[in-house]
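With one protein chain removed, the remaining protein chains of the complex are shown where they sit.
Chain naming follows the written order as A and B, and within any one chain the residues start at number 1.
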Amino acid sequence: MTLLHDDRLFPTHGRARDLARALYEQVRDLPIVSPHGHTDPRWFAENEAFPDPAQLFVTPDHYVFRMLCSQGVALTDLGVPRADGGPTETDGRTIWRLFARHYPLFRGTPSRLWLDHSFQHVFGIDRRLSEDTADWYYDHIADCLARPEFRPRALFDRFNIEAIATTEAATDDLRWHRMIRDSDWGGRVITAYRPDGVIDPEMAGFVDNVALMGQQTGFDTATWDGYLDAHRARRAFFIDHGATSSDHGHASARTEDLPRDQAAALFAKALRGTCTAEEADAFRGHMLTEMARMSLDDGLVLQIHPGSRRNHSDDVLAMFGRDKGFDIPGRTDYVTALRPLLNAVGMDPRLTVILFTLDETAYARELAPMAGVWPCLRLGPAWWFHDSPEGMRRFREMTTETAGFYNTVGFNDDTRAFCSIPARHDVARRVDCAWLADLVASGRLEEDEAPEVARDLTYGLAKRAYKL
Amino acid sequence: MTLLHDDRLFPTHGRARDLARALYEQVRDLPIVSPHGHTDPRWFAENEAFPDPAQLFVTPDHYVFRMLCSQGVALTDLGVPRADGGPTETDGRTIWRLFARHYPLFRGTPSRLWLDHSFQHVFGIDRRLSEDTADWYYDHIADCLARPEFRPRALFDRFNIEAIATTEAATDDLRWHRMIRDSDWGGRVITAYRPDGVIDPEMAGFVDNVALMGQQTGFDTATWDGYLDAHRARRAFFIDHGATSSDHGHASARTEDLPRDQAAALFAKALRGTCTAEEADAFRGHMLTEMARMSLDDGLVLQIHPGSRRNHSDDVLAMFGRDKGFDIPGRTDYVTALRPLLNAVGMDPRLTVILFTLDETAYARELAPMAGVWPCLRLGPAWWFHDSPEGMRRFREMTTETAGFYNTVGFNDDTRAFCSIPARHDVARRVDCAWLADLVASGRLEEDEAPEVARDLTYGLAKRAYKL
Partner (left out) sequence: MTLLHDDRLFPTHGRARDLARALYEQVRDLPIVSPHGHTDPRWFAENEAFPDPAQLFVTPDHYVFRMLCSQGVALTDLGVPRADGGPTETDGRTIWRLFARHYPLFRGTPSRLWLDHSFQHVFGIDRRLSEDTADWYYDHIADCLARPEFRPRALFDRFNIEAIATTEAATDDLRWHRMIRDSDWGGRVITAYRPDGVIDPEMAGFVDNVALMGQQTGFDTATWDGYLDAHRARRAFFIDHGATSSDHGHASARTEDLPRDQAAALFAKALRGTCTAEEADAFRGHMLTEMARMSLDDGLVLQIHPGSRRNHSDDVLAMFGRDKGFDIPGRTDYVTALRPLLNAVGMDPRLTVILFTLDETAYARELAPMAGVWPCLRLGPAWWFHDSPEGMRRFREMTTETAGFYNTVGFNDDTRAFCSIPARHDVARRVDCAWLADLVASGRLEEDEAPEVARDLTYGLAKRAYKL
């Protein structure tokens, strides 16, 4: 018995299935290029064993604990760390049993595919997780984790990762990346420039972060020019640690291209903490255009990840802090929002802007038409809740006809869950091969053209778009 | 010949079809649980014969007469009752012939599936409705209706209905439910609490309705506290008549959690008829939170049905009144709208809130992410115009990956058309089995897990979510 079906996610019969199998054979073993994600560089720097199974699979994975929460399981019972200092479950086995008992909740979800893939391929497990097998699972995984071949670097090599990007705040000291670079290990772990904390006047710590950026760079970040110079210096520092991209997670895709005086005045208000909500939003929007201008010079690829309404539950935010599964997507407009940035720099051949969305209605209506004409624009893959078989399929169905394949950028795993990386890339490869097979079988793509496209979607586009 | 294809709505070939057939075999004959609908309790109380075929199938079914209206047939020619006292066609056979002549309009629609199912399974008909067969149909159905086995209670039993909920205004006297309860018939017909008429300051009769609620309960509904107490008393009265849920059909999903003084002041303005549109909307929104608070104590499940823009045609409203097929869906936001209610009571394990939508863009973007984390939230099935094979399929495709199966509540038929109930449940069972079969065939669900899910989608989830 295996946990996974060999032909999973392929067309279920006929020539399309055969085509999908053949295409998948050609891309299954290509190296993983992971240009956007949230693994912890410390893992690869220190190469310590991962702690217990619950700490690996349950506690840090908001896909997992949010589903249990939705059925009334308390986050404290799952060991989710508390921001308010209150108690939380710390016994790994207790947490694991609770997770195992609720495993049927994941039927039909991508989490189930990822977890089973990790269980089978990383830990060699051949039986299903359930209340009955919970202890066996726990012991088996715990035993594995104690062995050297389950340490982060060994798994990185086993996963056949050619390059992986983590994401750090603009003011991060990047010590772990330096430690990796200075080690004798050859794994390519690069950073990405995430300046939300020094760009968003409404984020806690904004003023301190800007000041810290001044200390780090020697520029006077109390002035507009000094602030921009500090960004340039920090970007250069990140580039020196491998970064090829910046990443921006605003609530909307709003951009602005304000006159210098107006931008400087907003920045001054932001530092004084007197921005209205509208001014803070305008400032964030303007900074996206400034980031794009800097990209013309230093080549960083600009990633825009808009659309999440963060921290929907006040109580959960107060008790557990941010990123606890209570971030809910909302409608996102791109056409009006991106116009200022695009009109400022969008025809410049040096610029690449990768757009993501949590609002699938934008795929066919806005994103594909925009990426299908603006030279700087590329579409990021199906993201977050849409990082799933149905979500990926919808992405291809709704973008390919207008934007083609070559205005997309391959797959991002975007994950904090290290063991899920091969699983997620495998799902993407299968879904893309299935889509290509259906196109060939229905006469919309020639059979001799499909393998090249499959390799590009798996490997080539990510390397080119992210300059890896 | 039969009107219906045995394998309708299943995958059209291969293993997926076999799987769907096998799953369907296991759920086909499960009892019908109908926790939300609009059948008339008087039918079951009095158990009189249904009138003629046109009165059964055409005149009361807005799905049917709106389609004919869209092609220029006058509602008066279809016997739709007039609110303005003007003449309308009363001859059943004339209406039926007009309907039969236009039957091709229903090709590809769920109405066609429901009607043919009723014709075949309820009336044993094996030929297609057309201009040629109109009179034969009319005579055959009329003959049946005269027989005791076609009376409401007999059909209820024949349809294998375990429980059915009707929906009554908060001020209804529930006499028919009492009459059913006091009869020697064992059918379970329960009510649901629909307080729109005493909650919406913009609804005709609001002030009188509130006053009537005061008389019914003995509370002084001219005061805020008395008004809330009267709600509690009416809810208890409804619970005594079997109610397990309340139902709320606002134009938006807006909720508010206002300070007591502010809510009381709005209520006072509402009674004086001086609310602005914005104030009326805020009051409706606040009352949803009050209803949720009462649910913590009395256990009623809260159903929110937002998004319909009612009475799109002024002329039709004036001539025929409400609910005449001119209610058109609009965009509905849930994320911002529900936040006040959810932050007030959304983590309380005693609460169940079932969300419906007419805006499918909310499925994957808002509803599944919210139901996939908030413990109180469950997703109602594809609703109204989406109560259809394609609509149900989109519902599963766009919600399962993020919310799973267990944050959904099974099927609601939501109908006034009694004979369509088995047809509608049959469509839902087939579409769900087809979806599960596709998941199994594509390796996204294990074959041994699918039957349990199929039974839950058909029966278990409705019973549990609605506490039946």
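In the analysis below, a contact is a pair of C-beta atoms (placed from the backbone, for glycine too) under 8 Å apart; a residue touches a chain by one contact, two chains touch by 3 or more.
Not measured: the values here are computed from a predicted model.
K.L.:
Among B:Leu358, B:Cys376 or B:Ala450, single out the residue that touches the unshown chain.
P.N.:
Only one listed residue reaches the unshown chain, and that is B:Leu358.
K.L.:
Of the residues listed, A:Leu342, A:Cys433 or A:Leu468, which one is in contact with the missing chain?
P.N.:
With A:Leu342, A:Cys433 or A:Leu468 as choices, the missing chain is touched by A:Leu342.
K.L.:
Residues on subunit B that touch the omitted chain in the whole complex?
P.N.:
The missing chain touches subunit B at positions 4-10, 12-14, 66-67, 69-72, 104-110, 112-113, 128, 309, 312-316, 325-326, 328-331, 358-361, 385-386, 388-391.
K.L.:
Footprint of the hidden chain on subunit A, which residues?
P.N.:
Touching the chain left out of view, subunit A contributes residues 11, 13-16, 333, 335-336, 339, 342-343, 346-347, 349, 361, 364-366, 368-375, 377, 397-398, 400-407, 438-439, 441-446, 449, 453.
By our rule, only the chains that are shown with their structure count from here on.
K.L.:
How many degrees of rotation carry the C-alpha atoms of subunit A onto those of subunit B, rounded to the nearest 5?
P.N.:
120
K.L.:
Using mean CA coordinates as chain centres, what's the subunit A-subunit B distance in Å?
P.N.:
Roughly 40 Å separates the two chain centres.
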